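Removed from the display is one protein chain of the complex; every other protein chain stays in position.
Note that the chains are named A and B in the order they appear, and that numbering of residues resets to 1 at the start of each chain.
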Amino acid sequence: MDDLLFLIPLFPLIGVILNGLLSPKLWPKNEKLTGAIGSLTVLGSFVVGLLAFFELLGKEEGSRRMVDTLYTWIAVKPLEVKFSFVFDQLSAVMVLVVTGVAFLIHVYSIGYMHSDRGFRRFFTYMNLFVFAMLLLVLGDNFLVMFVGWEGVGLCSYLLIGYFYEKRSAADAGKKAFVVNRIGDFGFLLAIFLVFWHFGSLEFSAVAKNAHTVSAGAVTVITLLLFLGATGKSAQIPLYFWLPDAMEGPTPVSALIHAATMVTAGVYMIARTHFFYDLAPISQMIVTTVGCLTAFYAATIAFAQRDIKRILAYSTISQLGYMFVGVGIGAYAAGIFHLMTHAFFKALLFLAAGSVMHALRGELDIYKMGGLKKYMPVTFWTFLLATLAIAGIPPFSGFFSKDEILWKAFSTHLHGIPVWWNYIIYGLGLLTAGMTAFYMFRAVFVAFFGDSRMDPEVEAHVHESPKSMTVPLMILALLSVVGGLIGIPHVLGGGAHFEMWLHGLVAHGGEAAHHHPAALEIGLMVVSVAVALVGILLAFTFYRKKTEVPAHFVEKHPRLHRTVWNKYYVDEFNEWAVINPIKRASTNFLWGFVDVWIIDGAVNGLAWLAKACGRLFGKLQTGRVYGYATVILIGAAAVVGYLLLRG
Amino acid sequence: MIPLIYPLTIGAVLFAIGAVGVLVRRNAIVIFMCIELMLNAVNLTLIGISGHLQVVDGPIFVLFIMAVAAAEAAVGLAIIIALFRRKSTVDVTHFNILKG
Partner (left out) sequence: MLVAKILYGLFALGALIGGINVVAQRNPVNCAISLLFTFMSIAALYILHGSPLLAMIQIIVYAGAILILVVFTIMLLALRDPGQGLQKFWTFPQRVAAMIVGALLAGELIYVAVGAISQAAAPAGADLKTLVDPATLGHALFGKYLLPFEVASVLLLAAIVGAVVLTRRPKGTPAMIDAPHADEAEGGES
């Protein structure tokens, strides 16, 4: 199996070639075939991943690692980089989650994107995206990972701007790519530093020697890596591309922005855990940023009306939780939440897509209502996902989120005071309640109550076809039971998930095993209670006393407006960053550097050539006698020179 | 018999006279004649030196120079005639179309 790892990314690549390059000629209008190819390639990757996973299971702890080296990519002394894939416990989780969820989304898209003009283009880009993502998670060294990293950035640009004729979509794609790039800058600098200090870019080699470098250097590297992660995973300060990214088709949002690409940052930190374990300051920063982002995004979600925007901000918020997890050193917990989040967030997006599909593209939840009787399957799956995200046991979200909160509370970082832990925990808890609140707000407004739909639209509302509802149901099942493999010890479970990854990621920070079990259970109860309070509040405001929210908005119009406008962050960016850059480019870089210096140099060269030509042209007088004179003078000079030389 | 300095000096002076003539005269044919003068000066020098060194290469070289001079005369005068046909003059100041 070692040598067959390359098949995992190869299958989607084949899909790209078939769908992208060959299908225009061979089967241009055959949607079924395009969709089948797109989906089956991903399924193929999943199957291979599954086989590899079973093989890993069979091995014993400590040697759970398979490497497949394709060829030596760069061999320029002293840099040597091989194009190779590694399949260990972490890769296994990522590959199975990515390919599994991607497969379901592909199947869903066959129905969702039916009769869209760019059907073929869609599946090509989707396969390309899966390919890049697999490169990212399977890469054995920083450079291969970076290739995948950039690749998913590119594909997100392509897919966000899928409806390229729409100006806002094209802009959103551009925005995503540019903001990602800023993060990639940090990532690149980190790669340079890694090579500078270690002379190699392979994870295993660097991990072995990580402790040989000064703590300061490690801190810088980890912070730069984190900068890359904030770009890709939409944390503060580089998050603002994600809400705009909802311009893309809903399956795209499901795949890229909920389940896979945005989690690349979390994966990256888990993969480079050997660095983070050595830099508690970075860990603190990562955790703090993650926590703040989670809280901040949740507040924005409160005021949104567009269902996809609500889900987008909740994604940012949940990603914040994941960063809290990996930041504090609880890599297993962060990845666990990544997995459960993939299930229920993808489900939420696909269900939203189902609603949009039925309502002819309506996104405003206040223009929906009472959908539960029209679209039962969509409703029930959406509800299950919402319960999961709210952290209600025994759904998957509860276990993963709770694990993170517990670890945040109990893991003390070297040199960081304990009260910081409590603040993080408190904020996380509050955000959990807020999450429950705004998600159930969406549920109550959209699916319950009286219909607020356009009569036109209401006439055609129907449940979505099987190709769309079946993936919903599968995802719902996963959202429900997916958490069971991570039931912690205190509740009698085997904590299989953590054990699985334990061999790979030794715990960072001082392990807090001396906390009594009762404390852990107590905190669990508290978080469930907070979630229930959130649900109750949502129920009160949006089912019973529905006039309260409207009152609130009236009494605090400025507050509402600020939150609704996302705290004017985009406007601030426009003013502080974009306009100055535009002005500088136009006036300085173009007006001065390009016109005067660059053009000047080129034109100057031409002028110089002409001037020289004119000058030397004067030699050609055409006068014979002049030539003769010069010849004879030359002869005399030569003889004279020879004489003088002796 | 003949001291070496004689042919060498006379050759040098004749050569210089020929050079001056080339630079000073305007009539192309006269310029040509001055060139022949220069060649003769060279011949004289060669004869002188080879006599001094007692080698036969000098006179041989002189023979060749004469042959080449004859060829050159033929072609050069043909050129002058062709130029005359064009410009109706052999004044070299008028032959300036290579200007620029």
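Simple rule for what comes next: contacts are C-beta pairs under 8 Å (C-beta built on N, C-alpha and C of every residue); 3 or more make two chains touch, one makes a residue touch a chain.
This is a predicted model, so every value here is computed, not measured.
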{"item": "For chain B, the residues touching the chain missing from this view", "value": "1-21, 23-27, 29-30, 32-34, 36-37, 40, 43-44, 47-48, 50-52, 54-60, 62-64, 66-75, 77-82, 84-91"}
{"item": "Missing-chain contacts mapped onto chain A", "value": "625, 629, 632-633, 635-636, 639-640, 643"}
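The working rule: only the chains that are shown with their structure count from here on.
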{"item": "Chain A and chain B, separation of their C-alpha mean positions in angstrom", "value": "90"}
{"item": "Touching residues (chain side chain A, partner chain B) in the complex", "value": "617, 620-625, 628-629, 632"}
{"item": "Chain A partner contacts - residues on chain B that touch it in the complex", "value": "19, 22-23, 26, 31, 92-93, 95-100"}
